[in-house]
Structures are given as C-alpha cells and as structure tokens.
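Removed: one protein chain of the complex. Kept in place: all other protein chains.
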Amino acid sequence: MSETHEGVHRHPAPTGFIRKYIFSIDHKVIGIQYIMLALAAVVVGMLMSLLMRLQLSWPGTDWPILGTLFPTGAPNGVMNPEFYLSLVTMHGTIMVFFVLTTAPQGGFGNYFLPIQIGAEDMAFPYLNMLSFWVTLVGFIVILMAIFVEGNQGIGEWFATLGPSFAGGSGTVGPIGGWTGYAPLSALGKIAGPGQGGGMNLWIISIAIFCVGSLLGALNFITTLLNMRTKGMTLMRMPLTCWAWFTTAVLALLSFPVLLGGGILLLLDRVANTSFFIPGGLYVSGLLSGSNPNFPLHTGGSPILWQHLFWFFGHPEVYIAILPGMGATSHILATFARKPVFGYRAMVFAIFAIGLLGFFVWGHHMFISGMSPYSAIAFSVLTLSIGVPSAVKTFNWLGTLWGGRIRFTTAMLFALGFVSLFVAGGITGLILGQSSLDLPMHDTYIVTAHFHLVMGVASIFGMFAATYFWFPKMFGRFMSESLGRIHFWITFAGVYAIFMPMHVMGLMGMPRRFSQFTEYNFLVNSSGLVKLVTVAAIITIAVQFVFYFNVFWSMFKGERAGENPWEATTLEWNTPSPPPHDNFAGVLPVVHHGPYEFAVPGAPRDYVMQTDVDVEVPSGNGHNGKH
Amino acid sequence: MSDHGAHVDEHFSGSNKLFISIWVWLLILTLLEIFLAYRPMDLFFMLTILLGLSLIKAALIMAYFMHLKFERLSLILTLIPALVVCILLLFVFFPDSFRSLGLRYQYKEAPALAPAPVEDH
Partner (left out) sequence: MSTEARVGTFPAVDWEGGAFPYRVGHRKLGMWLFIISDSLTFSALLIGYSYLRASNVWPTPFPFYPSIVFSSVMTFCLLSSSLTMVFGVSASSKGEKAKARKWILATIIFGVAFIVLHLIEWQHLMHEGLGPFYLPEHWVQAFSENGVPPSPLFGATFFAITGLHMFHVATGAIYLLVVALRINKLNHEDVEISGLYWHFVDLVWMFVFPLIYIMSVDIGGRLAAVAH
C-alpha cells in the first residue's frame, strides 16, 4: 500500500512513430537512444581493438580485407605504423566519449533518474532531446573523420573546405591518441599522415560532444535538485541518483575546460596560431618559419595543452566509473537482500571521489616536464582518492556479508564490478606515486590499469544495469542462461586479457607501438601478446551473445511484472515498461529510505520506499551512525 | 511548461536608486583601473590590484544585478565555491609557465614574421 499525490500534467503522450521513437522528449526514449548509440559505438571500438591486437600479435601479416579497404594505410594488407596509431586514437576516443560517457549517464541515468526520484520527466525535456541529437551529430562527425583520412576521394573533397581540412592519408582517422597531445595535433597536415582534415573533425566532434554533455549535465542537476517527489530527501535517494548527480557536477565543471582547450587547438590548426606549438620545431624537413609551407610558430606550450586536457580528462574518467559504482551498490543491496552497508559513508565517498577527482589531473603528466613540486601535490592527492574508493569497496563487501544472496546475472556482473575495480584500482595506487610512475608511464601497466577500471569495470556496471533494469524497460526478462554464459566468459576473458599486460609493462613494453619485433628485451613477450589476443577474440565474440540476448528478449523474452526483483526503489512502483509520464499522473510519496531490506517485523523481506503501513526503526543496528 | 510550485518573485528586491549607485561604483572602479594602468609599478603588483578590483566588480554584479544576494544562502553556497575552487585549480598551471620563460628557443636570426602565404598546410 503506498501513498501518492496528484502530479502536474506536463505533456500529453506522443502519437506517431516519429514523435514516439525518433524526436522524442520522453526521457525514457532518450535514454534508450543513448544506449543504442553506445551499443553501436562499442562495436566500432571493439573492431578497432581487434585489429590492433592482430597487428601486435602477428606484425607484418597481410590481412586481405584491409588491403582492399585501406590501400594507403595498409598497403598489401600489411598495417602501417600510422594505421595502427590511428586505430589507437579512434578506439580510445570512441570508447571513452561515445560509450563510457553516454551509456552510464545519458543512457541509464536519463532513463532512471526521473523515475527513481519520483518525477514525471527531466526538468528540460526538449533540452534532453537536443543533448542526444547533438551527441549523435558528434558521433557522426567522428565517423566522418575516419573516412576523411581513410578514403582518398573523400579526403581530397574535404580540402575544398580549407587547406587544413585535406585528408586522404589512408589511416583510419586522425593520429594523436585520444589525448591529442600537442604539438603533433596542432601542426596540421605538415606533420604527416593522419594529421589533416581528420584531426580537424576529431576536434570538432569533441567540441560538439562537450556541448551535448554540458546541456545534459545541467538537466540532471536541475532535475535532481528541484524535482524530487514529496518525502524524497537527499538522504533517501538511491545511490544511483547520488552517482548520476555527482557525475553531472563533474561534467558541468570539467567539459568547459576541454571546450576552451579544443577551441585553441582548432585555431592552431586552422588559423596558424601557436598556442601549443613551441618555437624551433623541425618537422618533415622544414624549420618552423623558414618556409611558406611551414609558417613561423613560436611561444606556445605543449604542456599547456596537457594541463587543459587532463584537467578535463581526469574528472572524465570518474564520470565513466561513478554511475557504475552507483548501480553496483544498488544491485548488490537488492540481491543480497540487505541495506547498503554505511549508506551515508557511501554518499560521502561518492562526493569525495568527485571532489578529489578535480585535484589530481597532474598524475597523467608526471613525465611531461611539469613542475616536480606540483607532482608531489598531485601524487599525494591521487593516493588519497584511494581512501573513499576503499570505503566504497569495503562497504560493498559489508553489504554482501551475511546476506541471502540471489545470484542473478545482474548480481554476477555487480560482483564482477567489485572484483575488477579492486584489480584495476590497486595499480592506480602504484601509478599514482610519481617516482614509480617514471618507469611505468607509457607502458602496458598503464594500459592494464585504465582498461581494468574504465574499460571493464565500467562496462560491467553497465552490463549489470542492463540485466537489472531490462525487465523494467521492456517488460520482459533477458535470458538468464545466456546471461550466465556472457558473464563467465567475459569475466574470465577480461582477466586473461588485462592481467598479462601488467607483466608486459614490467618487461618494459611501451604503449602505442605498432610492433615490438625490433626490441631484444621484448623477444619473450610474443607468447603473452598472442595469449591476450586469443582471449580478446573470445571475449569480443561472446559479446554477440549479449547483443542477441538484448534484442531477442525485447520481443520474445519471458514477461516481467512490476517488481520482478522484489526491490524497493521508486522505479519498481510503476508498470513495466512505465507509461509516458512514469506514474500515470499520480506521483508517489516517499516514506522510507532506498534500501530497506530485512527490516525486523516487516511483513516481507523488503519495504518499498512508498509503503505506508510499515514501521522502519531508524538507527537500528548499523554502527549507530545515522 | 509550468513549474508546479514556482515562486514568482513579486517583490523584486532592490530599488532603482540602489542599482544606479552600484552602476556608479562600477564606473568608478573602472576609471580607477584605467588610472592605475598609467602608473608605473611592478607588473605582479599591478596584476594583483587589477584582479582584486575585477573580483569586486564581479561580486557587485553577481550580488545586485544578478540578484544573488537576495537568493537563499544555499544557492550561493552551491554555485560559487565550486566555480572558485575550479578557477583556483587552474592556477596550478603557472609554475610550468614561469619555468618555460627561461627555456625558450632563441633564434640566432629571427625569421620573417610577416604573414606567410599558406598554400598547402
């Protein structure tokens, strides 16, 4: 039994296919659109990583399809180093921006934040729709970057926009790493293949993405602050909401700095300025200023770009992981049938991670030549982020301890998140020490670290969220057996892929090298490299089980009711899928916290947030903290 | 789109006299800045004073013209500290700037600085 109050009639339900599914202002549809975008982008990213693995394991091999598609970048099917580097760049950019920053926040956040706080939609529905379409335009532009560089004809046509837009160098997009370090990224076509029009489009795509994210962030913050339903105090919000809120604050404050830096970088390329280009550069046989083809560049600072980029870049990686943490807390509590251990501490930990995340960007720059005194400060602060992260980890374990665990697929992925976050996080503590980072920077240890935390833990968070919320979104269950296959093979697979990379890194294997055959000290690494590749192939293959599961279950899955998991939060109070205005015109009233499981004296082992006739004793048996 | 429970501010705090006096102060501070521009003084000192004056002007605009002084304290505390902290963090870039002054590449002969025609960039 739950109490409700009258909602305000905002928008009538849309009719017609276009208003319902294409240009929709319904946050649920927009959320699914973001998830679909991420699902498409991740395929592109995975394909690129597969090509990279093939090159690393069997360098010099001719891959027939490549030769036909990219005759310049992979002549006779053998990948150029530049081709490989463009794969590195585009894999990173697409995965970090269009997968990890869209699905957790824009996808699941958009869908479930309004419902979990008891609102009918986001604060700015039209702005929400605009954010998605702007992000989609950004994705199209980055795909264009691939073709402008990869295809001779298109690249030449692009030169009509301006000399700095010429492409056609045969690589799979621009080269520069997802970090786009200056001066390489700022010099323009003279710097070599992959530095033409594709690079311009890369910057433009990211700038467009910044705008989309900023609009989304202010929507999230306004919605969460202003539109919580009656009784939903901040400390009764599910941890997913806290995560989405903190992520939005991080996005609001960090994306503008990237936008500023991106404007300057684009000016360097298009308007001949030298914001990031120092004097005395000798590029492609020309000294800066000595030749009309290479005008004088002087006075700029590559480190300035690094500072501006990483000031954004570090909060960005927390933007990628925090929603996963929120979802994990939520799912662990639900399937352990226990409240989240130390809810208040979890909230403060999310805040602390978000806040400290702004202070530590320099740990990406320990070998850049930046002031070593700043490095001391950055190092100490980086290590201190370990504290709230550890608080969260121990609280997850505390949530599980003594619970009556239900091993659904969502739960398995949430447990996998905890495991992978610890595995990846520990190397973060090592890399965060500036002295230790000196030999480790730009080796595979860094690659292992960030893939484990960002690339895998974050994705596991999204998988867990998918399996958990799919019944609510589509009114049908995903197949549990296919889910288990997906989980176990992926879980084993990602460990098999990324654990050996630590060993490779300790051997001294550098990042962003297309092959290691010339180095004596890496002669023994080829076995490990091939192992990683085989594991990668298997893991990528099993993702198609997931895709099949998702799309097949949407239409043929077993029907699900309103609250199939016996969970407590507001989204389980609505039909599956929810109606257009989420609560059929009658907003819920909240009486309890979000994780009231196993309450003594309650009729069931869970008390929903809206339940009226249940006494939940407060301050009972949890550290006396509340 | 109506925001349910929207509180329309019927009593717009601040009289016209107050606004005009703020405007006069802003002009006075601007004239002070222009006056200071022509006083010879140490660069760093000048910069500090100018930034201080700018902060005062910004605070006046935010408090009175943008009405922030009359909003709830919680709004001020939500918005302003975050912005201030982020801007102060950006100042951490400067040690690298000061150090690079001495690291600049010195041309033996300065190449021509006139605009070079860019055919094939």
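Going in written order, the chains are labelled A and B, and every chain counts its residues from 1.
Here is the rule we go by: contacts are C-beta pairs under 8 Å (C-beta built on N, C-alpha and C of every residue); 3 or more make two chains touch, one makes a residue touch a chain.
From a predicted model like this one, the values you see are computed outputs, not experimental measurements.
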Looking at the full complex, which residue from A:T72, A:N219 or A:T409 touches the chain that isn't shown here?
A:N219
Filtering A:V78, A:L267 or A:V380 for touch with the omitted chain leaves A:L267
Sole residue of A:Y34, A:F108, A:F124 or A:F335 that reaches the chain not shown, by the stated touch rule
A:F124
Can you list where chain B touches the absent chain?
3, 5-12, 14, 16, 19-20, 23, 26-27, 30, 33-34, 36-38, 40, 46-47, 50-51, 53-54, 57-58, 61-62, 64-67, 71-72, 74-75, 78-79, 82-83, 86-87, 90-91, 93-94, 96-98, 100-101, 104, 106, 110, 113-115
Note that chain A touches the chain not displayed via residues 5, 117-118, 123-124, 127, 214, 217-219, 221-223, 225-236, 252-253, 255-257, 259-261, 263-264, 267, 271-275, 295-301, 304, 308, 311, 338-340, 343-344, 590, 592-596, 598-600, 616-622, 626
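To be clear about the criterion, only the chains that are shown with their structure count from here on.
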If you average the CA atoms of chain A and of chain B, how many Å lie between those two points?
33
Residues of chain B that touch chain A when the two form their complex:
1-4, 82, 85-86, 89-90, 92-93, 95-97, 99-100, 104-105, 107, 111-113, 115-121
Chain A contacts chain B in the complex at 8, 10, 163-164, 188-190, 226, 249, 253, 257, 272, 278-280, 288-290, 292-293, 295-296, 298-299, 301, 303-304, 307, 311, 358-359, 362, 369-371, 373-374, 377
